[in-house]
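All protein chains but one are shown in place.
Let's turn to chain A:
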Amino acid sequence: MLCLQVKDQSSINTRYAKCSYKPLFCFCALGLVKFQPSLWPWDSVRNNLRSALTEMCVLYDVLSIVKDKKFMTLDPVVQDPLPPKQNPQTLQLISKKKSLAGAAQILLKGAERLSKSVAENQENKRQRDFNSELLRLRQHWKLRKVGDKILGDLSYRSAGSLFPHHGTFEVIKNTDIDLDKKIPEDYCPLDVQIPSDLEGSAYIKVSIQKQAPDIGDLGTVNLFKRPLPKSKPGAPHWQTKLEAAQNVLLCKEIFAQLSREAVQIKSQIPHIVVKNQIISQPFPGLQLSISLCHSSNDKKSQKAASEKQSPEDHLYVLEHNLHQLIREFHKQTLSSTMMPHPASAPFGHKRMRMAGPQAFDKNDISSLQPNEGLLEKIIKQAKHIFLRRRTARTIDSLASRIEDPQIQAHWSNINDVYESSVKVLITSQGYEQICKSIQLQLNIGVEQIRIVHRDGRVITLSHQEQELQDFLLSQMSQHQVHAVQQLAKVMGWHVLSFSNHVGLGPVESIGNASAITLASPSGDYAISVRNGPESGSKVMVQFPRCQCKDLPKSDVLQDSKWNHLRGPFKEVQWNKMEGRNFVYKMELLMAALTPC
């Protein structure tokens, strides 16, 4: 069977050689699909044998022709003699060169592949860094994707702000850096692009000045140099950048809100809004200025700022409170609208919706409206701060000017933004324990000072400095007389008369004079003290009649018993008395007049 197939195959192959068909196709043509020639095991052997046979035949023919020498002769061909020594060397060189070139090519290829993969790795790493940075950014800031850009939101809108500034920043992929150059230390694959009007740093400056500056000076408040906040260690630089921008935005919002209110509110003295400054007059002759200081990073403004350095008259408390107030304002806008119940009802204030069914009148409805704006609140606070400062100054200047009696002021540590209190004690040195009659509680409000006396009297003073000063002076003058009264008790003297407000004698410009008359324990002597806030103290001593040598003998009073009658008063030269203060002098005088 096999033999037959071989035969067949040979015939096929001869045919194939003639037709130059492909064997498979031939098979198809012959219909012998059973077997393929390439798979026939002896095929190559047979081919080789055949070609060998052909070669042999050709060789035989050539040899026979050459042998006959009839048609063909063999003639040796002269070959160019090769240079005997150079030849192998050149060959070697060429071959070495070739092999080296081959090796170099392989190495180069490898290097190229390596560098490509390294670059790819770094690119991947940077991409990963960018993604991780983006993740960190995402934890702190609101981001969204718009087209192929990543936009962030640094506005306070989600916290309830109604400021129309969109406050959008763009996240930039900062991966295109030059690989050859050294990567800077603070390199960050993520960068943020903030709007140009939010760049730099800003703050709100609040100050109170005494007199109004020239109109030419208005609105030119400059930023004095304030070092940019250094980034916290570990915090990425985009964080500081965004925080600074957000601060600028908040300051702008505060200022915008204040200026809007300044224009809307009708006050007796209109508020002035010029450029970046709002000026208001809380008290006559006093001006409150609120300004927005914004420095962009360009050198020009920094230079201008450093040239004109204003003295530090900041009211930091008010600046802080402004920030607090705007946040409260934000919170209010967020919390004022409630979820509607029933759910179909519109959003809005619940009490506002009750207004119709419960038939609110105008007062009820107006009480629902937000009553006070930012500016009014801050002006009130400024007024209070100013009044408190001036009160402190008045008390301090009185205390330093007047040594006797002494004034002590105890300020309370915990204050309201609109009210603070101080306790004022008027004492005499060395007699603190016995004379505690004057204790004043001063409640300093926004426009006025309420004074609560120890005995419960309430006196309301206006913001005028003079009023408080006069009041304290009159109280100090009263204190001396009160102290004498207390001293008399200790010394065993009798109080004959006492009056806080004497109707006699010279009229005082401040308050009234007070007077006291005392009698010695034996009744022989009497002391009369008159103390006025302006006229000062006048002390007189009454001697018994018998001691008055210069008294003319009266014809009427013959009997010696009349000698016990009191004689006339004599004034004591008070400034020549020994003693460090009034009460001490008084004590010495009483002691001198009390017989042992």
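In this section, a contact is a pair of C-beta atoms (placed from the backbone, for glycine too) under 8 Å apart; a residue touches a chain by one contact, two chains touch by 3 or more; residues count from 1.
Definition applied: contacts and distances are computed from a predicted model.
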item: Omitted chain (choose from "Terpenoid cyclases/Protein prenyltransferase", "Mediator of RNA polymerase II transcription subunit 18", "Ring finger domain protein" or "Protein UXT-like protein") - UniProt protein name; value: "Mediator of RNA polymerase II transcription subunit 18"
item: Per the touch definition above, residue among A:284, A:357 or A:503 touching the missing chain; value: A:357
item: Options A:147, A:342 or A:456, residue touching the unrepresented chain; value: A:342
item: Chain A residues touching the omitted chain (full complex); value: 334, 337, 339-347, 350, 353-358
